[in-house]
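Notes follow once the structure below has been shown.
All protein chains but one are shown at their positions in the complex.
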Amino acid sequence: MQVLGTAGKVVLGLGMAVVLWAAFLYAHPAESFVGESSRIVFFHVPTAWISALAFLLAAIHSGLYLKTRKMERDDAAAAAARLGILFCVLATVTGSLFAKVMWNSYWNWDPRQTSIVLLLLVYGAYLGLRQAIEEPERRATLSAAYALIAFVSVPFLMFAVPRMYASLHPDTVINARGRIEMSPDIKLVFFSSMIAFTALFAWMYALDVKATRLVRRLSERTGGFEA
Amino acid sequence: MRLVAENVSRSFGPRRVFGPLSFATEPGRVLGVAGANGSGKTTLVKVLAGLLRPSAGSVRLEDAGRPGSRIGVREAAGAIGWCAPDLSLYGELTPAENLEFFARVAGRLPTREELEERIASVGLDPRRLRSIRTRFLSTGQRQRLKLAYSVLSSPAVLLLDEPGSNLDEAGHRAVTAIVAEQRGRGSVVLATNDPAELALADERVTL
Amino acid sequence: MRLVAENVSRSFGPRRVFGPLSFATEPGRVLGVAGANGSGKTTLVKVLAGLLRPSAGSVRLEDAGRPGSRIGVREAAGAIGWCAPDLSLYGELTPAENLEFFARVAGRLPTREELEERIASVGLDPRRLRSIRTRFLSTGQRQRLKLAYSVLSSPAVLLLDEPGSNLDEAGHRAVTAIVAEQRGRGSVVLATNDPAELALADERVTL
Amino acid sequence: MILRAAAAVFVKDLRTEWRTRVAINALLLFAFSVLVLVGYAVGPTRLTLEDRPVVNSVLLWIVLFFSAMTGLSRSFVNEEETGTAAALRLSAPPASVFLGKLLGNLALLGVVMAVVVPLFLALMSFGIAAPGLFLAVLALGGVGIAAASTFIAAIVSKTAAKGALFAVLATPLLLPPLVAAVTGTQIAATGPESAAGLDAVRLLFAYDGLMVTASFLLFDAVWRE
Partner (left out) sequence: MILRAAAAVFVKDLRTEWRTRVAINALLLFAFSVLVLVGYAVGPTRLTLEDRPVVNSVLLWIVLFFSAMTGLSRSFVNEEETGTAAALRLSAPPASVFLGKLLGNLALLGVVMAVVVPLFLALMSFGIAAPGLFLAVLALGGVGIAAASTFIAAIVSKTAAKGALFAVLATPLLLPPLVAAVTGTQIAATGPESAAGLDAVRLLFAYDGLMVTASFLLFDAVWRE
């Protein structure tokens, strides 16, 4: 069974192309940013948002695994964590490039930078845990428990801890004043980009879940955790 | 209570160790499990104890009065007694402290006399072992203590995996006595390589 | 070589476990050690192996040709084979890797065929166990592997402490075969609770 | 009943620890070596005045954190390694196991703190301006570390890797309370109780509450595995 039909692929491809075009050629550079650097927001923010979404999915599927004990849930959680890490790395890299332009250094231990690295560590540890357990049911149970306990600490990493140190990073969407200032064209491209990236993620996620499941079925058939 | 196994099997990786098997224990009766070394006796007993998940099928406890009632073995702490080569007691505690600990966590407060009686019932001398740590006991003394542990909670089902290993003649008699006592209280599953012990069984499953 | 014990005794704290005892093993003969659980068989065997110091007396190896020659048991690596409940092999290595390791540290380089032959000689299937780690073996399979380890260096003196524990019938036959083989090479000390095994002994020490 | 069983688990662990003294000695040894090392290399007078509260707070919590990493996984890992976990699983209600182990780890960390903190303050001439805040930060930080470590130890004891994995899994989870504790300690060192100090306490409190509850709820699944 195909995850996404031909029509879907065409729509997704065209959408991404339009967003790319708009990000670089349609939107105007925002004020308060150095040169053309504000354009990176169109990629930086969606990747950050998607990694948060992916980690949320990982936690939800982990909880459902513990409830239903269906291995499919475990596949879904593992795939979500993997993709979350991927997008988290992308957010870090784009942020780092951004930082080079805005703050003149790729890495300066800004709380925002550090907390995202911590997220990477949490889910890196999650994958490390999975790799260290051979028996499938045990792996699923233990890693689900870890994913949930880790998710408890995520809000602290994302919101509470960075506040303990002064940060240069712009306020987030969820800020005190409600909305931040964006000109209409930027706003349009920004939200289109968010939608396009989310759709891209949904497709990748479905593919990854399917692949994970197939790999698991295959290894169930051939076995092989004895040695 | 009856311990009911339905189409139970267990594999490690691609290799099926045993099953699918279906059987039930009956109060007052001893179910023997026989088979050569490596045939899966220990694995079966662990699955019955809820310490290992079956690869397929189910194990449950059924109230003798109400057939069809089901309690998962994993939830039935106290109803199952287990003695096996894989069982270890706390090496740094004395024999009496070990039994006391396991009684306490199960919610009882045994007196000193009770504990010493338990220890004596498997042929150990409670006075001489009063201050010796379990890890300094001889293999056979340790095996006897494990037997005493397994019937500590007066379990409805007693799972014995090679109960006679490393025991001398008096030790073997203690095993026979424990099996006889358990018949009056519930059922026994007895996995062993020893033909003399297997003779205690009423029914037999051969792996 | 003869293993000679002279007025050997061992105590733990104030409690004397056995002795003083004097005896010697003779090539081609089996010395049985009998006694109830906790009587000190295992302790005696450990003292003979040099793994435990005697509280009094001495244990030494004596060249059969030259009576009176003395080699301390602690210095005689390779001359003594040992199989006991306290012996553990490496759980993370496969059976063949275990045997290979112990051969290597003793200075030999066994071929794969040799290793598999050793494994087969105690009734294990070398092909089926090729990729399984020792900690996943069943109790009886592990006991067999320990037997194979104990004769790996073709020892002059073989110390067997409960060699038949947890073995099935074929396993007991393997023990008998090992004892018979060792008779052709040196001597055996056999400590056991099993009357059938004790019948293999030519002499007997009772604790 | 659960509490009685938890007390039994706690007493058993205490007794075992008392008879072997492995964990407490490893902890104290490590803490002591690091203190001497830090005292020798950094010394109370080698830093500029303004850096001292920052550096001292960080060093204090690093010592406590590493001690936790060495000692707090032992009790669960030991049950699994010596094979006593199976008997415990058959006999004791899971909640009592978790509570007993948590209590044990709290006690262990408490002992380490009772030894390390006064020594550290004395060796480094590290003055504390707001002792109340400092004690609150120590207590709440300790609870957070103990709760998270206990749960992670339970997970790790079921894997083959155990020790190595423990540090990997626990470190990122322990960062929020550690950062808050370091900040709180700095504030306690420099000034009287302030809004920022209360913030740190509040954060620690929230973390502790969430962590204890979540690990208590999730423990059943891990322990039964």
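As written, the chains take the letters A, B, C and D, and residue 1 is the first residue of each chain.
Going forward, contacts are C-beta pairs under 8 Å (C-beta built on N, C-alpha and C of every residue); 3 or more make two chains touch, one makes a residue touch a chain.
Values in this document were obtained by computation on a predicted structure and should not be read as measured data.
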Going by the stated contact criterion, tell me the shown chains that border the hidden chain. A, C, D
Candidates C:A36, C:L61, C:L89 or C:A201 - the one touching the absent chain: C:L89
For the chain left out of this view, which of D:F65, D:F126, D:F151 or D:F219 touches it? D:F65
Considering the complete complex, of A:Q2, A:T68, A:Q131 or A:S183, the missing chain is touched by A:Q131
Given that one chain is not shown, which residue among D:L47, D:A107, D:I128 or D:L210 touches it? D:L47
Note that chain D touches the absent chain at residues 19-22, 25-26, 28-30, 32-34, 36-38, 40-42, 46-48, 50-51, 54-55, 58-59, 61-62, 65-66, 69-70, 81, 160-165, 167-168, 171-172, 175, 178-179, 182
Per the touch rule stated above, chain A touches the missing chain via residues 107-109, 114, 117-118, 121, 124-125, 128, 131-132
In the whole complex, what residues of chain C lie against the chain that is missing from view? 49-51, 74, 77-78, 80, 82, 86-93, 97, 101-102, 104-107, 133, 149, 153
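Note that only the chains that are shown with their structure count from here on.
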How many Å are there between the centre of chain A and the centre of chain B, using C-alpha atoms for each centre? 50
How many angstrom lie between the centres of chain B and chain C, each centre taken as the mean Cα position? 30
CA centroid of chain B to CA centroid of chain D, Å: 38
Going by residue number, chain C touches two or more other chains at 136
Can you list every residue of chain D that touches 2 or more other chains, as numbers and ranges? none
